[in-house]
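Got a structure for you, written out below as structure tokens; questions coming shortly.
Apart from one protein chain that is not included, each protein chain of the complex appears where it belongs.
So, chain A:
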Amino acid sequence: MLTIANRNFHSRLLLGTGKYPDYSIQKQAVDVSEAEILTFSVRRMNIFEADQPNFLETIDTDQYTLLPNTAGAKTAEEAVRTARLAKASGLCDMIKVEVIGDQRTLLPDPIETLKASEILLEKGFIVLPYTSDDVMLAKRLQDLGVHAIMPGASPIGSGQGIINPLNLQFIIEQSTVPVIVDAGIGSPTDAAQAMEIGADGVLLNTAVSQAEDPVKMARAMKLSIEGGRLGYEAGRIPKKTYATASSPTEGMSIG
């Protein structure tokens, strides 16, 4: 069970809603992923195309927790504005704080992220900041009172997987709030690795939406996250340099 701000979720997979081939595939992918938390962005409406479909209109919003992001914000001020617009929808009170400091790498600006998180906590939001995998930054965010910490595995949409598992492990070990690995996950292996390290959840988008078969990948991610979590709970064996036989050495009929 994943608990964020006293809300319980069965699924540890948080799914993004961007860049799917079409809404039908997206809906199927969301269904099979069994994700309960879906992320969205806030953007200007095309007011001259009122009939244009919108994914949000195709799903039962009561069944999901919506997690809008502040993507597009370069400063704390812009992130706060986007968060307030999102909340005014009346559909959610959670916000993924995402303040991008560099457009080429899309890495978060830690200082603006910290500032935005502080302001949004004061305003009563449930705050989930997307951060770099810096251990002290995670601690500072936690000290502010954020409801989860979401360190990136590698740059957004890069599919490079977890570049620094050690930092991630340090963040998880010290954290008193859920740690959700966000961004950079490329394959089911990456997702399972995050969970085996002890992450409380994984947030991914491109790995599913841009897969050759998004629906199948959504299921693969669900299963690997469940598998990784079970493996973490079960406690893996230590790695050893040399072999240890699995079969008994006594009672052999040969030799």
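In this section, a residue touches a chain if its C-beta (ideal position, glycine included) is under 8 Å from a C-beta of that chain, and two chains touch if they have at least 3 such contacts; residues count from 1.
As a convention for this text, contacts and distances are computed from a predicted model.
You can't see one chain of this complex, but its UniProt record names it "Sulfur carrier protein", from the set "Phenylacetate-CoA oxygenase subunit PaaC", "Sulfur carrier protein", "3-isopropylmalate dehydratase large subunit" or "GMC family oxidoreductase".
When the full complex is taken into account, the listed residue touching the unshown chain is A:57, out of A:57, A:143 or A:250. The chain not shown here is touched by just one of A:20, A:125 or A:232, and that residue is A:20. Of the options A:1, A:45 or A:237, the residue whose C-beta touches the omitted chain is A:45. The chain not displayed touches chain A at residues 16-20, 26, 39-45, 47-48, 50, 54-57, 66, 68-69, 71, 84-86, 88-91, 156-157, 183, 203-206.
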